[in-house]
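Below you will find the structure I want to go over with you.
With one protein chain removed, the remaining protein chains of the complex are shown where they sit.
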Amino acid sequence: MRRVTLEIAPGECVVLAGRNGSGKTTLLRIAAQLVRPSAGKLSFYSAAAGEPAVERPGYVAHATMVYDELTAEENLLLFARLQQVTAPEARAEALLREVGLFERKDSVVRTFSRGMRQRIAIARALLHTPAVLLLDEPSTGLDPLGVSWLAGALRNLREAGCTIVMSVHGESEVSALATRGVRLDAGGVMADTKTGAKLQSILHFGNN
Amino acid sequence: MKKDLTLGAIAMLLVGASAYCNFYVAPNERTMGLIQRIFYFHAACGWTMFTAFFICFCSNIGYVLRREGRWDALGVSGAEVGLVFNSVVLVTGPIWAHPVWGIWWTWDARLTSTFVLWLLYVAYLLLRTLIEEPERRALLSALFGIFAFLDVPLVYGSIRWWRTQHPQPVIMGGPGSGLDPLMRKVFFFSSLAMHALMILLLVARYGLEKMRGEAEIIHRELEAV
Partner (left out) sequence: MSLASNTAVLLGKELRTEFRSRELLTTTVVFILMVVVLFSFTFDPTSGESRRFGPGLLWLSFLFAASLMLQPCFLREQNSDTLSSLRLAVSDPFAIFLAKLCANTLFLLLTELLMLPIFAILYNVPILQELHWLILVLFLGSLGVSIAGTALSAISAQARMRELLLPLLLLPLLTPVLVASTQVTVGLMDQSPYVEWKGIGFLAIFDLVFLTALWLFGEYLLEE
């Protein structure tokens, strides 16, 4: 990464576009607090309280980040308990229903299709009801039905006030949800709809 | 350049002078004869080895806390230079042992522990070759270096507890173990000379590592373009 200065307001749905290697994944992982930047700072600010806040964003990536050898329910219970979510059993069940995996709650994740894996990954990310959700190319490998479901789920979250930052590869039903677009190139911000660029051009400019 | 030459000259002078002292100034030891003089090299290298590894240890902690390349450079330099002196100890030990006890290797406490130390720091260097990304390599080898150095007193302590064929340690020994005062002076002078040599090697290796690190950065930037 080179220099990135990005300010994201609550409720925004930001789409990060850029070639492979432009720094999208790194930026998201820094925002998720998985990677420490070698310089610079990441801060969350509470508009309501008017002061810096501690925030743990939800993070969804290419890998499911759940255990293949455990069942869907066991996975969600594990992560709910680790994060000390109140009433973990109820929360896990609610999320399983929300993502439509309740019928398969006793199946091990190893048996899941790509679409189902995406759904359990999102369920895991939402366990602690984060105010910010980060997604790294979430529609990769999904069939059109999966993409529609994803777009619907993200729309619901956006309407509920969740701040969403996701990296995309081109235009889709999912990128259409964006309220803002940012283009990264070679680890720096190239364009931003906030400063007048068009979302269309951000999504398509020099795409490979 | 001038600084390096001065340092090199001082170190060479000291090494030469101490070698002379080891052979001509130090009094004859009563029982072992000429071969005993190797003690001045062997034990001095032992102390120098520990100093170098200690420098490596401090650099490792420095890197973990500060994340600056120079700590990593100093760490690997300390490890390599320490390994050189470590090897000298392991080689001079048998050279001494053979005429005195008739066998090359005796598995005595100190030498065995020094062998384990050698294995630990060889592992440290091997670990470094197996990680490509420079920052990962620096961090992970620093962490292993910390664990390795913490193990050193435990290795020496545990092995000494159960194996001793080495003669009563004269420098760090208990009451009654005495070095003739002149011998003691020669030994300390020898340690000084070895430490000067160590500093010379460290400075050289450190400089080399800094250059290599810069070359690597440039190489990576070119590849990224």
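Each chain gets a letter, A and B, in the order it is written, and its residues are counted from 1.
Everything that follows uses one rule, which is that contacts are C-beta pairs under 8 Å (C-beta built on N, C-alpha and C of every residue); 3 or more make two chains touch, one makes a residue touch a chain.
Everything quoted here is computed from the prediction, not taken from an experiment.
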Sort through B:91, B:126 or B:211 and give me the one touching the missing partner chain.
B:126
Of A:9, A:53 or A:82, the residue touching the omitted chain is A:82
Sort through B:139, B:192 or B:208 and give me the one touching the missing partner chain.
B:139
In the full complex, chain A touches the hidden chain through residues 29, 32-36, 56, 59, 61, 63-70, 74, 78-79, 81-84, 124
Extract the touching residues of chain B with respect to the undisplayed chain.
64, 116, 119-120, 123, 126-127, 130-132, 136, 139-140, 143-144, 146-148, 150-151, 154-155, 157-159, 161-162
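The definition used in the following text is that only the chains that are shown with their structure count from here on.
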Cα centre of chain A to Cα centre of chain B, whole Å, reads 51
